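What you see is the complex with one protein chain gone and the rest in place.
Right, chain A next:
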Amino acid sequence: MKTLRIVVCVKYVPDATCDRRFADDLTVDRDDLDGLLSELDEYAVEQALQIKEAVDDAEVTVVTVGPEDALGALSKALSMGGDKAVHVEDDDLHGSDVLGTSSVLARAIEHTGYDLVLCGMASTDGGMGVLPSILAERLGVPQLTQLSELTVKDGVVTARRDGDLASEQLRASLPAVVSVTDRSGEARYPSFKGIMAAKKKPVETLDLSDLGIAADEVGLAAAWTKVDEAAQRPPRTVGTILADDGSGGRQLADFLAGRRLV
């Protein structure tokens, strides 16, 4: 067994630059939309690889809970340098909310075995930013979240969390759940060699029964939350746009005064 087992949680999300929308059951419409590895999870993969490079004997497993296409997110993470992947895929997972997703993910992480779990700061679709904390609660291990700096040495995590009011220096013992922000360091691009190597790396596919989870514990019907309505926001009506003729600032002042904004 490797001395440091790192599990990185990665999410497959619809491309934010496409027109994202809801399906008839008010879940995210994932058909006909390009998907990709949530960009903010690349930072988690990067930190995992840096930690691995700094110790002798570590292994990086990337895990996702998501539909068949989510394999794309795993491939990207493997091509960056992950060692192996776990894909939890089951039709009954469709429509799971954060409580459902987190319990499945926790089970998959336990199944894989872990010392350090790494997550992104938030997904680029749901964007709740709470899954890592919930995961720590479920796994019963320390949470070190929203980190801009992270070091793992001799079974201890030291880290910096930059909040609004203060910057905090944190310390915890492994096993632990960590999430890193987009300030933690640029993520590497997969090399051609990395992309070729990824094709040969092992991907374990698990369904709910493999994890001992009953189908009626998860998915849309069992969700803790229900979306009743989803309405497209009417596009903003574009107002006045004028080219500055030397009086643009003064005209802007008139506009603000007219709207009683000054």
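Heads up, the rule we're going with is that a residue touches a chain if its C-beta (ideal position, glycine included) is under 8 Å from a C-beta of that chain, and two chains touch if they have at least 3 such contacts; residues count from 1.
In the analysis below, contacts and distances are computed from a predicted model.
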Protein name, per the UniProt record, of whichever chain is missing from view ("Electron transfer flavoprotein subunit alpha/FixB family protein", "Ferredoxin", "Phenylalanine--tRNA ligase beta subunit" or "Putative DNA modification/repair radical SAM protein"): "Electron transfer flavoprotein subunit alpha/FixB family protein"
Candidates A:69, A:89 or A:137 - the one touching the absent chain: A:137
Contact with the hidden chain (one of A:65, A:121, A:150 or A:213): A:121
Missing-partner contacts on chain A, residue numbers: 16-17, 19-22, 26, 40, 97-99, 102, 121-122, 124-125, 127-131, 133-134, 136-138, 140-146, 158, 161-173, 176, 181-183, 223-233, 235-236, 238-244, 246-253, 255-257, 259, 261-262
